[in-house]
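Before I ask anything, let me first share the structure, which is written out below as structure tokens.
Excluded from the complex is one protein chain; the other protein chains are retained at their positions.
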Amino acid sequence: MSEQILFKVTIDNITIEVPAGTTILQAARKIGGTVAPPAMCYYSKLQGSGGKCRTCLVEVAKGSEKDPRPMPKLVASCRTTVMDGMEVKNITSDKVIDARAGVVEFLLLNHPLDCPICDQAGECHLQDLSFEHGKSETRYEFQRRTFKKHDLGKNIQLHMTRCILCYRCVFTADQLTNKRVHGILDRGDHAEIATHIEKSLDNEFIGNVIDVCPVGALTDKTFRFKNRVWFLKPMDAHRDCPTCSGRVTLWNRGDEVYRVTARKDEWGEIEDTPDGKPGWICNTCRFDKKETSDWVIEGPRAISRQSVIAQGHYAGNVGMTKPTETFKAVNGGRTPHLLLDIHDESEVNQSQIHLGKIHGPAHGDTFNNKIENA
Amino acid sequence: MLCVQSIEKKRFYMSIQFNEQQMTECKRLVARYPEGKQKSALLPVLHLAQESFDGWLSTETMDYVASVLSIEPIEVYEVASFYSMYNLKPVGQFVFEVCQTGPCMISGSDNIITYIQQQLDIKPGETTKDGIFTLKLVECLGACGYAPMMQVGKIYKEHLTKEKVDAIITEYRSQAAAKN
Partner (left out) sequence: MGVKLLLDKAHVPGIRTYDVYRREGGYRSVEKALKEMNPESIVEEVKKSGLRGRGGAGFPAGMKWSFIAKPEGVPRHLVCNADESEPGTFKDRYLMEFLPHLLLEGLIVSSFALGSNDTYIYIRGEYAWITDILEEAIKEAHANGWLGKNILGTGFDCAIHVQRGAGAYICGEETALIESLEGNRGNPRIKPPFPAIQGVWQRPTVVNNVETLASIGPIINMGGDEYAKIGVGRSTGTKLISACGNINKPGVYEIDMTISVEDFIYSDEFCGGIANGKKLKACIPGGSSVPILPANLLLKTAKGETRYMNYESLSDGGFATGSMMGSGGFIVLDEDQCIVKNTYTLARFYRHESCGQCSPCREGTGWMEKILQKIETGKGSMSDIDLLWDIQRKIEGNTICPLGDAAAWPVAAAIRHFRDEFEWHINNPDLSQTSNFGLQHYADPIHVPA
């Protein structure tokens, strides 16, 4: 192996050495923790991704040893490579904190905030992002943009209102399948993910769009509403699959397989297989193998992020008895700042109350009380 | 050009297809770009298709363009829906595209827009019942010094006044009548 050129970069006062060509985001992830900027659109396994959502903006206080001038604007850390001697400020920069709060507000502007009925709740990057960087009330007083939800084939549902236009699913279809049938139509604030005419996404690998979607815009219809993810127990498992690596995470309740996904790392990205290739999985593994007997179970999956899913590993016989914990308890005492503005009826909560009648924005507690009082 | 040949085989399956002359033009457009970069001709070919097939791009038309350029239909939908000059819905024979941006607005475009609405009895985005006129409000067309203005097909109508609007409507009405 030829000698690698290493660059020294300092992020939030922590210095590390990384190979030339590394992005600021990748370098920050090596350090880990809060030093790593949030990334809603970048996906290291998808070529060309990143740069769009602007959540990963950082301040470059010193360009490099050679040219120490600071960069005039905040830069997207996912698409900016490090220079030797570069100094970067992430959460130590007020400018970054301020801009990021702005970006979160923009991303939530037209988002329905229907987390209580969203399958992604608990593993939604937007939810995490707004907990960590957002404000709790909205200043937007206009009608939110709405789209009809529609099916993309028998296994995938598109909930366009939730989409943040990260383009990940488009890159996935481009790079994993031989024929892309969905894409971004229209432009500006009307832009949407669609197929234009009713078409189903049925390539063998298209199911991966569900795993890359950072929000609940693309969801698994074979799982929908069956359960909240934090009540499920993730298990690593594999099978001898002729199409893909067959290495997956099963989301079980007791012995029942509720959902199958690819294995994800601490950044929410698909893990590599031992031979170093991205561990995308095929549709058969994802949608059709819903029996424990289909799989060789390896053991419980370590969920390393501070995610609500991690809270699901409470002691006891998970899945055998109906959980009685409140969301708050499951959620580590954190009251969710859900800004309810729901113009839909929840299938989760059984329709004792028409959610549209609640005047949003409401707090999570308000919501719970109303349900109980109804 | 490889792509165009393979299309010609497919042509007879479709009800929408370029005639000889349009096909020649299409080939000329494709030839302007490097080998294998025929997608670059998409914008001009869509213009050609829109002109050739009733002034708008139906799904069928877009699928045809995709096959002509050997690209996926979604790539055509993505592009056609991005640019404001492509009509994805049927339009009248003559489309009045009136500019409403700042410089035109300060030069009195509001009055012209209201006047056209009254004369044609339609709102922006609508087509007259006889199918002759469609009214569209558009953003700056690069004629700010000659405001108020509108575009009708390839032509810019500038320095609009009520009298000019009357004359334009009469002119196109008689053109439409002559065609039928």
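Letters A and B name the chains as they come in the text, with residue numbers starting at 1 for each one.
The rule we apply is simple: contacts are C-beta pairs under 8 Å (C-beta built on N, C-alpha and C of every residue); 3 or more make two chains touch, one makes a residue touch a chain.
Quantities reported herein were computed from a predicted structural model and do not represent experimental measurements.
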| item | value |
| --- | --- |
| Which displayed chains the unshown chain touches | A, B |
| Full-complex contact with the absent chain, from A:24, A:74, A:91 or A:285 | A:74 |
| Interface residues of subunit A (partner: the chain not displayed) | 50-54, 57, 73-74, 76, 79, 98-99, 102-103, 105-107, 109-110, 139-140, 142, 164-165, 167, 184, 186-191 |
| Absent-chain interface as seen on subunit B, which is shown | 32, 34, 37, 39-44, 46-47, 69, 78-79, 82-86, 100-103, 105-107, 138-147, 151, 154-156 |
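Here is the rule we go by: only the chains that are shown with their structure count from here on.
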| item | value |
| --- | --- |
| Between subunit B and subunit A, distance of the C-alpha-averaged centres to the nearest whole Å | 40 |
| Complex interface listing, subunit B residues touching subunit A | 59, 72-75, 77-78, 81-82 |
| Of subunit A, residues touching subunit B in the complex | 179-187, 195-197 |
